Every structure is written in C-alpha cells, then in structure tokens.
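Apart from one protein chain that is not included, each protein chain of the complex appears where it belongs.
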Amino acid sequence: MKRAIRALSVALAIVLGVSIPSVHAQDAVKIGVIQPLSGPVAASGNYVRMGAEIARDWTNEKGGVLGRKVELLIEDNKSDPKEAATAAEKLIVRDKVPVIVGAWGSSMTLAAMPKLEEYGVPMVVETSSASTITKRGNPWIFRISPPSEMEALGLEKYLKDFGIKRADFLAVNTDWGRGAVSAFGEVLKKSGVAVGAVEYMDQAATDMNAQITKVKADSADTLFLTTSVEQITLVLKQAQEQRLALKVITTGGSSSPSQLIKQAGAAAEGSYHILFFMPWFPEAMPDGKLAKAFVDEWAKRGHPFEGLTEGFRGHDGVLTAVEGIRIAGKADPKAVREALWKVSVMGVNGPIKFEKDGPAGKESGQSKPSIFIVQVKDGKIALPAFAAKK
Amino acid sequence: MDQLLQHLLNGLLLGATYSLLGIGLTLVFGLMNVVNFAHGEFYTLGAYATFAALTLASVNFFLAIPIAIVAGALAGAACERFLLRPLRGQSIDTVMLVMIGVWIAMQNAELLGWGGVAKSVPTPFPTPPVVLGAVSVAPLRIFVFVVSGALILGAHLLLAHTKLGRAMRATFQDRDTAALMGVSIERIHTITFAFGAGLAAAAGALLGPVFLLYPSMGDLASLKAFSVVILGGLGNFAGAALGGLVLGVAEELGAGYVSSGYRDAVGFLMIVAVLLLRPSGLFARAERVG
Partner (left out) sequence: MSRIALGLGLIVIVTAPLWVWNPYHLHTLIMAGIFAVLALSLNLLLGYTGQLSLGHAAFFGIGAYATALLTVKLEWSPWIGLLASAVLPAAAGFVIGRLALKLRGAYFVLLTISFAGCVSLVSVNWMDLTNGPLGIPGVPSVEIALPGLAAVSLRTKAAYYYLVLGSVALSYLVCLALIRSRVGRALVALRENETLAAAVGIDATHYLVLAALISAGMAGFAGGLYAHYTRFVSPEVFLFTYTVTMVIMVVAGGKGTLAGPVVGAVLFTVLPEALRAATSWQWQMLLYGVLLIGVLFFMPEGIVPAMRRRWRAS
C-alpha cells in the first residue's frame, strides 16, 4: 500500500510537470483537430488532416484571422471513442482551443460531445453521418457533412435514371454502414424498389466472399456498398472473382474512385459513386476556381490524388472554424458558437450555412452539402450522362 | 447447390491462409511456450517487405516472396536473440508482455514509415477468374493456395526428417538431455523463433497481394493464428494445417448460412467447443510435438 501511495504521488508530480504548457507561438489562434490517424481508417483521417493543413496555410497566407496566425493542434483518436473524448478534453482544457474540427467516425464524435457541452466549446463535424449527432440537442455541434438521410435524398432524384428494380446492401458494420442501409432503404421503399439481401462486414474484415456469395444468390440488379475505399477495393475484386454481375453504387463519400481504379482495376469498371467532391471535374463544383486551386495545391504538396475526395472535408472544416472566429471577433468558444450560426462561406464542397436541427432550444447546426454521383468508365472517372449538369 | 460449392471453395482458400498463419505460431507457442502477440506483425512485415521489394527495388514477383520470408526470419532471429534470450526463465506473462510491446512498437513503426494509406501489391497474374463449373476463383488465389501447401509440406519435412528438425523437437521435449547430446540450445531457440517468424512473413507475402497492405493488418491475423493453434493442438503442425482449413470452412458456412455479422463468432464458438470438449485439439495425436 505504501508503494501504491508513493507511486501515485510520483505520478501526480509527473502529471503536474507535464502541465507546463509547451511552447506555442504565443499569439497564434489554435484550432483543435481530432481524426483517426492510426487504425483501420488511418488513411481517411490523414487525408482530412492534409486538407485541414491546406486551409490553415491558405488562411495564414492571407494574414491569418484577427491579425493572428492559425495553428492546428492535431490529435489522433485511434478510432476509439475513449481516445476521442480524452483528446477533446486535452484540447479544450490544456490547449484552450476555441473550436475543434472532428472526429471523423460517428462514435468518436458522439463520445466527444459530452465534453463539448461540459466546457462549452463548439465543434465542426466534417465527416460523421449518424443522424443522432445533430438530433441529440447539443447546441455546440455544427455539421458540414450530410447525414445518411440527406445523402439518400440526394440519390432520390436519380433513381429513375438508374432503373433499379431490386437492390441488395453490403455495408460496414458500424453506425455509418447501418445508418446508410436504413436511410437508403427508406428512400428505395418509398419509390417502390424492392430490397433484397442486407449483409454486413466487420470494419477490419478482408474476406467478404461469404457475403458476396449470398448477394449473388439473391436476384437483384443493384448493390449498394457502404464502407471505405480499402474494403470497397476488396469487395469489388472478390465480386469480380465470383462473377457478380450487379450494378454497384457506393455511398458515404469515402470511396476514393481514383484509388479504386488503381487498386481494383477492371473490377471497378462500371461502378457508381456518391461523393461530395469531384476532383476530376473541379469546374463542375459550385465554386470551380476554389475547387481547382485546392486540387492544384494538393498535387503541389505531393499528396496522393486519391485522397482528395476526403481531404476537402478537412479544408472545409477548418475554413468554417476560421470564419466563425473571424465573425466572433475573438478566439472565445462561446462567441465562436454564436458566430457559427452567422457563417455563410463557400467551401470546396459548396456553400456552408447552418440550419437548425434537433430539439427546440438546443438545436445543433446542420449545413446542406452538395451531393454528386460519378461513374468509373473505361478506367476513368466520368459524370454519368443523366447526372451531367443537374 | 452452387452457393454451397462457392462457399466451400471460399472456405478452403481462406482456410489455407489461416493454416499458414497457424503453423508458424504453433511452433513458437507450442514449442517455445511464448505467447507471441507480435506474430501478426511478422505477417505484416512480410507483406510490406514484398511491397518494398516490388516497388522500390523492382524485383521479380516470384523473387520478392523469398526475400520477404528471409526478412521475416531475420527479424524473428533478432527478436529472439536480443529480447527473448535475456528474458529466458522469466514468467510466461512477462515474455508475453514484451511481445505485446514489440507488437505495439512494430505496428506504429510501420504506420510511421509507410503511412496509413493502404497499399496494393502488383502481381503478374491475370485478373479474370478461372471458372470451374459453377464456381470461379482468381488465378492469384490458386497460386497462394498451392504455395501455402508447398510451404506447409516443406516445413513439415524439415521438422520431421532433417537433423535440424530433430534437434528442434529434442530441445523442446527435454532441454537438458538435448544439451547433453550436443545440441546448441541457444541456437535452436533462435532458429525456431526465426522459423515461426519466417512462416508468418510468408503468409504476409502471399496474402498481401490478395488483400491490401495497411499497418494494422496483422491484428486479425494474430487472432486467427491463435485460434488455429488451439484447434490443431499446441505444437501440432499437421493439426494447425488442418485446423486452419476447418476454421476457414466453418467461418464461410457460418457467414453464408447463419449471419455475416456474427461471422467471427463461428470461429470463437468452435474454439470454445474444442476447449471444453477436446482441449488437446481436434487432431491431437499421441506425440505432442511435430
């Protein structure tokens, strides 16, 4: 017991010692960024980080915000909600950031949300798709990514063009995958499309042959696939191996079609992808010049082209946060929250403006992002005929 | 019926890869009594070594695989010599924890070195699948199946019919007597661990092209490897080989006919069943080793 107490005291001393703030540029405006930088979705988290860094550098080139430079404090949530909450706490308490951008996965974002409320710090949600995030009555949440329901509605207008009679689902077994299945399922049923097999795969799974065999046995004409690019690659390759002849539509925006073409090759031919950024046709984006500039800067930094479809989220997230600070006039979390309601700025994805979402009196902010569809044709990305200029 | 055949084929192909993962671990766990949580990391090392050989050194695909195996074996030898040997005699838990440390360090080093983006390994095989009646399979997977089988057979022959193999078995059956008979115990330990690591690296080199490479790819591999080892019986080589196939087929059938979400549960339940009903493994024989 003595040892325990002694050790505890030593630990407390270490903790205190570590609380001496490390040297940051004293007058920089700090924005927290929480992303999964390790683990199964490390690629996506890193792309978002790279996009965030571009936004930071562009902002600083233009003089920063409030006359001060912007600094990003980047934390890894390791795809673990506990880490996400701890990272949020550290950013808020130790680093005193006025706003955070994060945390990619819905579970991570949900875990960090109580901390936001506890300390009163707003967070710009750049990727998470679970609808509960904005419906839980947390007034510190401002989401620029579409919840699955919005994404499914975005698909609705193309349903006739796709000519789907019966669809199967294969989704990653997380809130994202399940949310997509339920949201798209609703939209399909409303339009009279039958839903066949609904299969799930573990986030870390590499062999989906069993699920594909089951989908093959169901006589559908379309497969909705919701997961990140690594698993999509594997599913497409394994589907090719089993000679699956369905039309594939991926949802969620993490499909990185360029990477798919590189890694899945012919297996990706003909597949459709719902995205929130089309780096192959930047002119077709709401702000063509900004989109093109982003694509060029990304290439200049030597980042892989495939990462653009997710990297823009980091850019738009930081852009929103910076705009909030600018309107607030000071790097104070409560002021920034007020200011975020007044933000109306053009991001790479399109216009960002928040509307109220959730229970009255405690609404979260939800923006209405633009949604696009592309297709892999002849080994290249093309706008499907029916989607060109809609 | 077609569905069943395809499931069975999937299961066998998957199972072959599990077998490969298991035989390396059964040596280390079964013979050396080391709970090697870093087994999956040697698997990952083999995969990345193949990738490096192919993309950085532009080596022929069929040469890259042996290179990866050697890389894995060397890493294993170094691990044994510098970490395990000084700790010989310590409790199994301490050693296990050291291997956990190696696991964490290796995986994060890979993350640091290669980044988190998944890499794909270019192969010389055509992609269109080979059609066998109602089922189809990619040529690459046939290659992997054949090579896995060859490796398993080769390892078995080494253990059962060579002087080295005899020395290894002797050391782990009765260390002191083996020493008296002139076997260099230290060397055997290093060689055995290196052998296990090399086999894991082989699995990685073969499976890397089938799937994708990313730093945490070894975690699932470790878990499956342990399952296979238990199914086959600790230290039971042939048991691990067969156990891998059994696990693969069971998982496929479970995922196909019960539920894809609970797919891994099939493996777990099988382990529980084996442990409770036949703890020495499904294929236990009189002789525990080999």
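The letters A and B name the chains in turn, as written, and every chain counts its residues from 1.
Here is the rule we use: contacts are C-beta pairs under 8 Å (C-beta built on N, C-alpha and C of every residue); 3 or more make two chains touch, one makes a residue touch a chain.
Everything numeric here is computed off the predicted structure, so don't read it as measured data.
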item	value
Residue of A:Val29, A:Ile74 or A:Ile212 touching the missing chain in the full complex	A:Ile74
Listed residues A:Glu53, A:Glu126 or A:Asp175, member touching the removed chain	A:Asp175
Of B:Val102, B:Met217 or B:Val246, the one touching the omitted chain in the full complex	B:Val102
Residues of chain A in contact with the chain not shown	1-9, 11-12, 14-16, 18-19, 22, 37-38, 74-76, 78, 80-82, 85-87, 89-90, 92-94, 106-107, 110-111, 113-114, 130, 132, 136, 173-175, 177-179, 200
Chain B, residues in touch with the chain not shown (by the definition above)	29, 35, 37, 83, 86-87, 90-91, 93-94, 96-98, 100-106, 108-109, 111-112, 219, 223, 226-227, 230, 234, 259, 261-262, 264-265, 267-269, 271-272, 275-276, 279
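Everything that follows uses one rule, which is that only the chains that are shown with their structure count from here on.
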item	value
Chain A-chain B separation of Cα centroids, rounded to whole Å	35
Residue ranges of chain B in contact with chain A within the complex	2-3, 6-7, 10, 14, 108, 111, 115-118, 120, 127, 129, 131, 136-138, 141, 211-212, 214-217, 219-220, 251-252, 254-256, 260-261, 263-264
Complex contacts: residues of chain A adjacent to chain B	37-40, 42-43, 45-46, 173, 199-202, 204-207, 209-211, 213-214, 216-217, 229-230, 233-234, 237, 240-243, 262-263, 265-267, 304, 306-307
